[in-house]
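Left out: one protein chain. Kept in place: all the others.
Entry: chain A
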Amino acid sequence: MIVRHLCVRQSRQLFALNRQAYNLRRFSSVETPTSTPIETAAQTPTEEPVIPVPTGDALQFSTAAQSMRRAAYKVFKQKETRRSQFQRLGTDLSKPYNPEDIITNPPHPRDITLELLLAAQTHLGHSTSRWNPQNSRYIFGIRDNIHIISLDVTAAYLRRAARVVEEVAARGGLILFVGTRDGQKRSVVRAAELAGGYHIFERWIPGSLTNGEQILGHCEMKVVNALDEELPQFNGTLKEQAAALKPDLVVCLNPIENVVLLHECGLNSVPTIGIIDTDADPTRVTYPIPANDDSLRSAGVIAGVLGRAGQAGQSRRLREAKLGNVEYRTVLDRSDTLGTSIAEIVDEGKKRR
């Protein structure tokens, strides 16, 4: 739409005014006043680096674009080094708090101290009016109308939960980490990565356990040996016969929003670990961890500890597998059709040899 229409359509007088202006311009526009500079992409490489004389095949590849790219890269590197040099000037900070540490280097279960938990704000509960009286045994007291969670209880329950995660991982269980609040994504993914588990950071699709065939049916699975190496010869059988998998342990960072998930876990007798704030219902989960679930730092520390526990369990399992020990029920021990058909494939493989 042409903007000028707006004023012209408003009044005839304005329009007349416009025409007069036009006439003047018409008379004076012998020389065209519009400056239309031709825009050329003038990319000046700041400094052409001294390129060593290439020999043979290398000569063909050193095109102009490449030299430009190399020059730009060199300038960028120079800037970076200069910046890093300047950043080192000034005060020396010892042990600065780095929020990334919770993600990159989360604490081990052995590092759980009351100081750590206090620093991570795990003791802060909810306003006293919002409390769930079932949590009274985890509550230390009241301050500023807020329930304060007892840190020694938190530490004890966290250690117990870590132990559970470690043992499940050591027995080859599938551990699912769930944190669907904003900002919990990275700690959930990191914990799953450490523990060799699985993650959900968006919505839990209701029915993933009770109606897994429909919802998770298209997701791919694989058969592995005790050393976690994939065995591709079973892929066909898996596609035809395998039902959707269920986790063996669910770690939920925000049980209040994931009631459906916890209910499904209860129906399928999947044990659950959850962060129970003072307003949450502790009977929803199997292994509660009384702590603050609203602080990302608190949830991050707890997820990190559990992730580390899972990591220890996985490494223990693999260590045992290298010695030839498998301390859990394998596929071949299953009595269902899938177990028997996999056993048949294994037997056929033996016969061929």
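Going forward, a residue touches a chain if its C-beta (ideal position, glycine included) is under 8 Å from a C-beta of that chain, and two chains touch if they have at least 3 such contacts; residues count from 1.
The definition used in the following text is that contacts and distances are computed from a predicted model.
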Per UniProt, the name of the complex member that is left out, chosen from "Protein ROOT INITIATION defective", "Exosome complex component RRP46", "Small ribosomal subunit protein uS9m" or "Clathrin associated protein complex medium subunit": "Small ribosomal subunit protein uS9m"
Selected from A:E115, A:E240 or A:D333 as touching the chain missing from the view: A:D333
Listed residues A:L117, A:A192, A:I275 or A:L306, member touching the removed chain: A:A192
Sites on chain A contacted by the missing partner chain, in the whole complex: 1-5, 8-9, 15, 19, 22, 25-26, 29, 32-34, 36-39, 68-69, 71-73, 76, 80, 172, 174, 176, 189, 192-193, 197-200, 202, 205, 208, 215-216, 218-227, 229, 231, 234, 238, 242, 245, 247, 323-333, 338, 342, 346, 349
